[in-house]
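With one protein chain held back, the other chains of the complex are shown just where they sit.
Labels for the chains are A, B, C, D and E, by order of writing; each one numbers its residues from 1.
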Amino acid sequence: MVGTSTANYQKFWNTRNSMKRILIINPNSSEEITRDIQNFARLYVGNEAEVVTVKIEDAPEFIETYQDEAQVGPGMTRSIQKNQEHYDGFLVACHSDPNLDLMKEVSHKPVVGIGESSMHSACLLGDRFTVISATSGSIPNKEALVRRYNLGNQLASVRPLDSVAGTVDKLDLCERVSRDAVDEDGAEVIVLGCADLVGMSFELQERLGLPVVDGIASGLSTLLGFIDQALFISKVKRYGGHV
Amino acid sequence: MVGTSTANYQKFWNTRNSMKRILIINPNSSEEITRDIQNFARLYVGNEAEVVTVKIEDAPEFIETYQDEAQVGPGMTRSIQKNQEHYDGFLVACHSDPNLDLMKEVSHKPVVGIGESSMHSACLLGDRFTVISATSGSIPNKEALVRRYNLGNQLASVRPLDSVAGTVDKLDLCERVSRDAVDEDGAEVIVLGCADLVGMSFELQERLGLPVVDGIASGLSTLLGFIDQALFISKVKRYGGHV
Amino acid sequence: MVGTSTANYQKFWNTRNSMKRILIINPNSSEEITRDIQNFARLYVGNEAEVVTVKIEDAPEFIETYQDEAQVGPGMTRSIQKNQEHYDGFLVACHSDPNLDLMKEVSHKPVVGIGESSMHSACLLGDRFTVISATSGSIPNKEALVRRYNLGNQLASVRPLDSVAGTVDKLDLCERVSRDAVDEDGAEVIVLGCADLVGMSFELQERLGLPVVDGIASGLSTLLGFIDQALFISKVKRYGGHV
Amino acid sequence: MVGTSTANYQKFWNTRNSMKRILIINPNSSEEITRDIQNFARLYVGNEAEVVTVKIEDAPEFIETYQDEAQVGPGMTRSIQKNQEHYDGFLVACHSDPNLDLMKEVSHKPVVGIGESSMHSACLLGDRFTVISATSGSIPNKEALVRRYNLGNQLASVRPLDSVAGTVDKLDLCERVSRDAVDEDGAEVIVLGCADLVGMSFELQERLGLPVVDGIASGLSTLLGFIDQALFISKVKRYGGHV
Amino acid sequence: MVGTSTANYQKFWNTRNSMKRILIINPNSSEEITRDIQNFARLYVGNEAEVVTVKIEDAPEFIETYQDEAQVGPGMTRSIQKNQEHYDGFLVACHSDPNLDLMKEVSHKPVVGIGESSMHSACLLGDRFTVISATSGSIPNKEALVRRYNLGNQLASVRPLDSVAGTVDKLDLCERVSRDAVDEDGAEVIVLGCADLVGMSFELQERLGLPVVDGIASGLSTLLGFIDQALFISKVKRYGGHV
Partner (left out) sequence: MVGTSTANYQKFWNTRNSMKRILIINPNSSEEITRDIQNFARLYVGNEAEVVTVKIEDAPEFIETYQDEAQVGPGMTRSIQKNQEHYDGFLVACHSDPNLDLMKEVSHKPVVGIGESSMHSACLLGDRFTVISATSGSIPNKEALVRRYNLGNQLASVRPLDSVAGTVDKLDLCERVSRDAVDEDGAEVIVLGCADLVGMSFELQERLGLPVVDGIASGLSTLLGFIDQALFISKVKRYGGHV
């Protein structure tokens, strides 16, 4: 009977697209961040997928407040609705996972947020993780997000980059904040809690000797995995929308 | 500077193995389950990885009790220790994640358990998940595992296959238990909580119209993703072993 | 020194508006519900406040999904922004508290949601409360709301009105669902979890001999109290918006 | 049918007392605090209610220990029992909510504690609140109270006034402790956790630019609201007493 | 140095009373229950301790409500205060642990409640325990007690004896309720949640094949252990009283 099961999967496997198609939605309007994400993502997925990164028109430069989040909701929704047939999955590329419940409701394809993906992954790599966020103003919202995901027991701390004064290089900054997190908060894993830190995890990892989770890389991995498993967002209750 | 980061990743990318090597450790001694896992895994990873499934010599047929778990600890440890150089990552292919902390401590490469991977993944696909386990005797241990992973708020229920009497086909059994979980417990996602249900998720998914997470598929995806991200188990504290 | 304090409050008291002005925001577009809320609210506040209820143009008839919530975000924001100087406080009159974080961020005056107010109040009146919701489809979102407010330990259940078949009168329906909640779930307090049940608590209370919390009445009380106390939403961190 | 409901409420509204009557129970025996509470309360309720504050004969000067609490139980019970017909509601005016479960059981009218009211209210005004308590010795009991009310996730800290040395003016003291709470603990809202700080919130609020919740004001608001809503303590189970 | 430590303990050991003296405080006024407890306790402690059981004068027959608890507070306090020099420890022999915090504050000797002792013990004997309580009316208070002790994750259920109709023998009743707890709630351990079930655990245990914890036996064991260890209630903060 297990043989039958594998045979069932074989059928799925044969009919799926050999080349996956991913749409990355950068909820802000920054050309530069969009380009950085796209460059990194293309490199990361190699020839396993086609990846396109879009920014949201009329979005603010940086998603920080509830108003920013609300403002980009319609644009994000349209990004999914008009691309639903063409893409196999969607990645929301902002670490505060803005409008993620909405995206999951709207989409018939899998949707992953880089916040949820990177923080759930961190839980598998060590006992406690610290999230590096851009500013101290974002700490309460990030902590609220962690509580919503029920990951509070494994959170060592949220540490903002602006807590360290007088350093210029962002990589050096991340390194110092990470070391403080290890020494003072008991962190074992670092999560880069901001999309514009994309690509830094590899260098940081070498400096620190600790696992450092990059949101974009983590989110792409999770999303590609969901596509391979033919998984989708459950439409039974929470994300069922209007039936 | 982000350009620099992507360049850093480029270096890592260029030097990594083009073909990943995965060792799947089936903690029990069943020839049949080992073969089923191997067949499914080879199909699942396609040409992204070489995958080898081993069983543990002198292990019991089925890992159910703490004694079973202790009995296979030394064999599992040896599997990792002697293969550490050859493989890029290890998958523990039993849904109760036996000796997983031990494996994470022993290994310098990423280690993933199919229990932790499938249940964390389920949290991204809906509000509440139900784990289908083999027997009602395994409910308390499974619930204890869920609490240890801090996922209790998203657990709808653990439902055993032996709760339904008089049905023979395992797929039909899974379907009925899943429908009960949806109707009575509010489940939105189903997790196949036993390695010998490998490969059934695809057929079940079609019958139910719900996401069904297969432990082996989920674990392989997570592990391949960790390898692509150059991630490893943090050795700072919990899994540091003897320094 | 306490004398000084009371003197300080005396100053505040003398300069405040003798007649408070409240804007009730009904996030949906139903004329009928808007009118019902307005009629009840005017009666409820008596001559303590002027109250105006507005509906959101282009909103759906009923707020149920994340899409509905996102759709009414801009209209709700405008309602607050253009009325900020004229009103002393705002009440969001939908029991799922849609866009409440956003409203709290946008407003310089106190903002209260009928969901948060009625459920926090219920905690003071008994050990466990049951929320009556309109449909079974809304249970997971309601439960997620309760968890976000950290009130899960005092939640007996969420019970939908559509769980009882073949009854026509809404009051009878509420009575039956409430009795089931008491008998089977251990409820001691009932929360009317839908704005269109406005005004029913008094009759229900007499039938059941239990406290029944009406969202509109509860929300108005809380809001009027905040105005009397000169309280406002903290702008330090979570609701600070762009500084 | 909603029309009917409002009509039902109309009936209640017409028959209720136009002037509410509130008894404030100060569990200690301090003449001075009793007078301060009474003065503030009379000012606060204006012409919405008659308010009388009583102290408990033979009570200690300050309620701090479990013995103090037990000692005032009989007197508090008598205060409610002999005034049950005359008053519409009772306020327990000590921030540790002594004997509150007992008062709720004894009374047929609504009973509110200034501790529960102020801390639940604080949760609606920001993400995290700090309670200012009189002495460091009261921290564990205050924290235990917060846990009993299930509000631990929103508690930033309990900070005692005696933690700051060498300052004389109580208002200055509160200001300094509050600023420490914001800077070091992430507090967004301040709760005055001692009845003898009554009336200070308004001045403090102006100095700090933060919402500051006064127990007496908060408790009176909640209680007046409960009376307007015809709410009472549920007698179904926890507070049912001897049936 | 460990040698020194054992030598230190030797000194303590030599100077302690060879015969421990225990006062059991039965908070109610039932002659019969007091006698049953005394008979069982004398048998249980054998020649390890002298044990005296007192009832509280003017107490109600059964402690069930907050009023009952408050009523017996002064008598219980006096029992400890006037016997403090003569006894080595005190046991509060009512499973709802009435006034236990007060007793711990008042006493310089160890004080144990049979509720806390039996439920903490149950956690060591299996994954989930069910408390058998006298009446369904006591369920919310018992659940609140369990939450206060932070043992909610291991509570299978609270089941009242009055939930089974038409059975006369109390032992048969306990057996049936226990079997339901195992079958329907997943209980692995039974806690006898009422002092008047004293002595039944041994027979029940044989019938059920499950551990059954008797409050009096458990409390005596814990208390005798504390005396042997020279332990006492910490007076640092929570139970410090007036210093």
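Heads up, the rule we're going with is that a contact is a pair of C-beta atoms (placed from the backbone, for glycine too) under 8 Å apart; a residue touches a chain by one contact, two chains touch by 3 or more.
Everything numeric here is computed off the predicted structure, so don't read it as measured data.
Here the missing chain is touched by one residue of B:V54, B:A144 or B:V164, and it is B:A144. Contact between chain A and the absent chain runs through residues 127-128, 153, 186, 188.
Although one chain is not shown, part of chain D still touches it, namely residues 139-140, 143-144, 147, 152.
Residues touching the missing chain, restricted to chain B, are 64-67, 69-70, 73-74, 77, 99, 101-102, 104-106, 137, 139-141, 144, 147-148, 237-243 (touch as defined at the top).
Everything that follows uses one rule, which is that only the chains that are shown with their structure count from here on.
Among the residues of chain E, those in touch with two or more other chains are 139-140, 144, 147.
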